[in-house]
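Other chains dropped; remaining ones untouched in position.
Lettered A and B in written order, each chain numbered from 1.
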């Protein structure tokens, strides 16, 4: 069962579980892997640190934040943090770091290189930290030209990660992979977290479909192709970007006038309000975005933008 | 949005939320309605007391158990428990009862009568307890000939209940109804519990379908009709029942020889092993059971049973 996932990650005896939704998966896996007195290290912009309504703390664990560099943590700063922690005479009064949480791509669409992941892995091993990769949008990382890591390589580098289904076209479903071994009685922890699906065939059949004939990769690629076209549209019109994102999330900076002109005509999110009145916006393509959608946006920008 | 649910329960301004799975729904609703120092009263056979891997305790709340009478709590015993609690000088050292949890039908397929529900409601109001009804299989209660309560009447009698979708044919989904008012910021509590679906349209469209043209009721009826046929099959063959269940779950008691004879030919669960070697078994019909299925079972019993 689920052998197609094990095949895709290149580890025949990996443990695979199907959960439903990013926050649920993060909370369940992190709780299962940490000891009661341990916390999880994340970028201060990490999904678990900001946008999960405190689901990790609900499970009793602190999120220990490091500075975010376009969504990523810096391996040197990670090491420094750990050195400082263990050098502190009072560290037993502080939350023990028990895990590093990364998202790939990050919440800002950026990617860790294989070299960066390898360094973080080395540091994790040295300090006995679990390494967990949030792959809610993993397909959009793997499909990016800038990505130098593969699914099997990722599986070798971490203790747990998940292949998000919801963001690449599934109705719901995330495939959690424990490349080495699952936490003891993980099934019961899943149930305890209210994360056990009565009809596992719902995510099961979707993942089987995604991992048949490379569908997961091809539809992920579509999102990236469309994202690069979308990016060019803004670049061609001289609109600056907040971040040079190589994945499906793009962050053009729009002026107030530009946003008013686009009002009600295209759906995007306001990511951050800048002091000068402009806004960092987020445009996300997906498996379902068509070349026609992009053309339509081009026309819209031509017609509306001042 | 979801006005078809509000219409079905007869309360135009009820709050409705779609979650996914019984344990998740129980844990989220109970945690949202209880104060930190309160526990929830349930039958000792209640789903939250036995089969949720401690999801309620994971949220910090104790399940306070009362004796089970074929799956039901007895209103008199409830009142007695509350009187004893408040009469106890040390009751502030004990968990405060904050809610009554009922399942309808119960885990043994049995039903509370309207009169019983009304009495439990009165006691709940008197002792300032919330009343929450687990309706994972609610359709199979409402469709039973023995049920003297309607969806609108149920909504009047409790603070929260849910209409289970998963057990009546939905891929997933439970519709939580707060007839009066939802707990403050319930959305965030749902997210905190990892219970927020990114694509709410998945349960949404299923519930819309179920509540169009009475589908929810007609397919629930099918399960009951088939259950009564199934019941007769066993009765006709002189096989006793553990409980006289009026809903889709039936509990014939089989001897070892009978179970061996049926081995591998029909799927049922062993509910309880009796001291004399016989077993209480559980046969459950559903929205999908056909008259042909029942006929097939009849043939099987004829051929196999000694």
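The working rule: a residue touches a chain if its C-beta (ideal position, glycine included) is under 8 Å from a C-beta of that chain, and two chains touch if they have at least 3 such contacts.
These numbers come from a predicted model, not from an experiment.
With respect to copy number, the whole complex recorded in this structure file holds 4 identical protein chains, 2 of which are shown.
Throughout what follows, only the chains that are shown with their structure count from here on.
Of all residues in chain B, only 20-28, 52-55, 58-59, 166-167, 171-172, 188-189, 191-199, 202 touch chain A in the complex they form.
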